[in-house]
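Removed: one protein chain of the complex. Kept in place: all other protein chains.
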Amino acid sequence: MGDWSGYLTLILEGARTTVLLTVLGSAVALVVAFVAGLGRLSPVAAVRWLATAYIEFFRGTSIFVQLFWIYFVLPMTGLWAPTPMQAGVLALGLNVGAYGAEVVRGAIQAVPRDQYEACIAVNLTRFQRMRHVILPQALPLMLPTFGNNAIELLKATSVVSLISLADMTFQAQVVRSQTGSTLVPFVTILVLYFAMSSLISLAIRACERRVTRGLDGVR
Amino acid sequence: MEWDWDFTWSIMPQLLAGFRITLVATALGAVVAAILGLVFAILRRSRNRLVSRTTGLVVEFIRGTPLLVQLYFIFYVLPDLGIRLPALTAGVIGMGLHYATYASEVYRGGIEAVSRGQWEAAKATNLTARQTWVHVILPQAIPPMIPAMANYLLAMFKETPLLSAITVLELMNQAKSVANSSYRYVEPMTMVGVMFLVVSVISVVGLRWLERRYGRVGG
Amino acid sequence: DKLDDLKEAGTVRIAIGNEPPFTAIGADGKVSGAAPDVARAVFAALGVADLEASILDYGAMIPSLQAGRVDAITAGLFMKPERCDAVAYSEPILCDAEALLLPAGNPKGFQSYEDFAKDPEARLGTPGGGTEEKLALDAGVPRDRLIVVPDPQSGLKMVQDGRIDAYSLPVLSLNDLLAKSADDTLEVFAPVQGAPVYCDGAAFNKRDTDLRDAFDAELAKLKESGEFAKIVEPYGFSAQAAISTNRETLCAQE
Amino acid sequence: MDQPIIRIQNLQKSFGTLTVIDGLSFDVMKGEKLALIGPSGSGKTTILRILMTLEDISGGRIEVCGEPLYHMARNGADVPADEAHLHRMRRHIGMVFQHFNLFPHKSVLQNITLAPVLTKGERRADAERRARELLDMVGLADKADYMPSQLSGGQKQRVAIARALALQPQIMLFDEVTSALDPELVEEVLEVMQRLARETDMTMLLVTHEMGFAHDFADRVLFFDKGRIVEQGPPDQIFTAPQEDRTKSFLRKIIAAGQRV
Partner (left out) sequence: MDQPIIRIQNLQKSFGTLTVIDGLSFDVMKGEKLALIGPSGSGKTTILRILMTLEDISGGRIEVCGEPLYHMARNGADVPADEAHLHRMRRHIGMVFQHFNLFPHKSVLQNITLAPVLTKGERRADAERRARELLDMVGLADKADYMPSQLSGGQKQRVAIARALALQPQIMLFDEVTSALDPELVEEVLEVMQRLARETDMTMLLVTHEMGFAHDFADRVLFFDKGRIVEQGPPDQIFTAPQEDRTKSFLRKIIAAGQRV
């Protein structure tokens, strides 16, 4: 028993893994969300169909199963054997990205039709419409939900212990079995998780203030 | 490692037994979430600052930390405080509590989506507060909530594998158990994936129908 | 071949469990315990200096080995016929008998898995898919009274909380668990009557029998020199038990 | 028209730091038809909303039918009214909104009968009979079982008028009841209101931007600006011989925009 500061270090190492997974996973999710979200609005039917299939598949099955497939089944096909970190980031990113894609689509569609029509009336091209008018207005609508998605992703990192990634929950388990104490490691990580999710909320709120500057009174 | 159909069929009874527990846990958890969610929503609207702030903090905390860790807490730490819940009960309470925080947001959104004009018309026709809720606000607020609620129901269903951490013998736990004693991972895990996917696909179709039928609250 | 690859890389990847005293993780994160220590000694003799250990679920170990994620398992994964079919075992390393963790004085008098089958109220905890679960099922303990416990610490807690009447693991695991908890209301009952003594070995991918044979050769030398006993006995394992039996016997033992 | 049915004394209303109504006083006689006109943001809607108890007041006193509206006597002293007092006072007052605010999940008939049955305990059969009479009066006898979403704007507004009348209030408040309507549909609503004004002795307060209608409808016109009465008098005087510059410039703009007054 005893050496608490040592075990705390262990948990903090786990916290580093959790943060890394969250940051990288969110980055993947963000990219995927925009690609798939815009894909669903594409004028090309095949692209729309592909995006829909991806979104429905990843929202439809649970993250456990996805992680299992990426980590254990994908290598058996001989294509690619991701490291645990790669598999974790990929599974989390693809899973949360599927939810994010729907947010992107919803926000773009929530920009009033009026705005598309005004773009046509001043003769902007499709790309110019998206880039200069629609996305700048859709972004503030996406941000709050993106924040929630990032928190969901943070919480989901605890499942990566399935594939032997030593994240925070996993390290808490290790500490628990090495020290025999249940209360201390779990209270510690609860506090740490809450601190991390609060940090995400704060960051998102700061972003929101930035992008909505000058937009007041619109919504 | 190739697929073995005989083996697949031989484990089906065990998997289906787990599937039944999964469904029971989801259904009971949903009931708890729906009721507790309404309680949270009402407490958060309270005029008493202390009540609304405290509820807000509790809700944020529960939402910001992983369900897995909360389940550990309820199952392994609460007995130290003299509360010893059976595994399934602990699981239902844990999931219900966690999803109640989501449900409370849906309730809030649904209630706020009823236009101010309806409250005012109710006042102008001199209805009491209770009559206003029962006859005017709730009948309009609840139908648009249904799709969002159903969405969370599905999300909760997909998170039931976490219950294996507190010894509930649900689908994922059964599959792991089978896998561990047979050293065949691919068949049981794939069947779990298939079962989840089947339920999800059916639910998504149902969800689309609900969304068409009742519309949607917020983004 | 495989051994050359490992020498080249300078490290070997092994899977370990999270179960003292088979494995232990220090506050500094350093991996020790009987199984990794033996593996470290043998691989050092083979010319592979470093050992990279990842902690896995017992159930995930064999799939990881098959998927090429680890080179060997040294985790107290006992030899049994089905496992011997799935992986290539080395000669035995760590041997242990089954035991029960239960309230001090064993008030209900449990001595064998059959006793749990007979008492309609008795609830027994075991790891999911582990040896103990199998033995209990074979002894006639019904599924609904056989609780799948995710990890030893949870098992201890559940006995303390009265959720289960006993928790079954190998003797040394329970001894270590009980020692750490310093709980004198509990005791370890060992060995469980009618349950065989099991031994583990280092497990390799079936493709890597060459590596396994090389491992066996060095392991035999260690056993010979007495070095082996020096490693395992401080953890409470009997070196003699491992030396006096062999793979064939164990793989045939149901 | 002998005694004031509404008495507003030194009324104050602020939203945060913005003072919207500042020391307003006026009386309304029983049976009087009053039109409130004035530029956007001058506080016309706010006054009606205060009378309907949809807002709190920041100061002053209002009496309706001889009783204080936002106050009540307790142990001889005036204390702020509680919900029960407000509920009792609201019986006297009905309101029709710019955006109708019909209950979208209830049929036309249910919209009208809901309140009488719930708040006055009328029997359903009685309430329905009277609802049908009212629908007949507003020219919608055949629409009783329609849902609001199946009606045009003008029809919705006429249902809203019937709904307010069903409670038989002594005072009716109309806030720009035609400004959300297509021009072609305006007339059918104004016609109903004109009939009401002629045929009943209800007290009516009307906020409107239709100067022509205000002219025909009202006994007295109040011209508001910045939460105060700038000028008041009979319609002929206000519309044809306004005294104040603010009134003149307002009317000039309205006429320039193409309205008759």
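Order of writing sets the chain letters: A, B, C and D. Residues in each chain are counted from 1.
Quick note on the criterion: a contact is a pair of C-beta atoms (placed from the backbone, for glycine too) under 8 Å apart; a residue touches a chain by one contact, two chains touch by 3 or more.
For clarity, every value in this text was computed on a predicted model and none was experimentally measured.
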Left-out chain, listing which of the shown chains it touches: A, D
Residue in contact with the excluded chain [from D:K30, D:H105 or D:H209]: D:H209
Residue of D:G16, D:G66, D:G121 or D:P183 touching the missing chain in the full complex: D:P183
Candidate in contact with the missing chain, chosen from A:A27, A:A53, A:V122 or A:V191: A:V122
Contact footprint on chain D, counting only the chain that is left out: 39-40, 182-187, 190, 209-213, 250, 253-254, 256-260
Missing-partner contacts on chain A, residue numbers: 114-115, 117-118, 120-126, 128, 132-133, 136-137, 214-218
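As a working rule, only the chains that are shown with their structure count from here on.
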Leader among chain pairs (count of C-beta contacts): A-B
Taking each chain's C-alpha mean as its centre, the one farthest from chain D: C
Chain B and chain D, separation of their C-alpha mean positions in angstrom: 47
Centre distance in Å when chain A and chain B are each reduced to the mean of their C-alpha atoms: 20
Separation of chain C from chain D, taking each centre as the mean of its C-alpha atoms, in whole Å: 84
Residues within chain C bordering two or more other chains: 57, 60, 63, 157
Multi-chain contact residues (two or more partners), chain B: 1, 76, 185
Arrangement of touching chains [line / ring / star / complete / other]: other
Inter-chain touch pairs (all): A-B, A-C, B-C, B-D
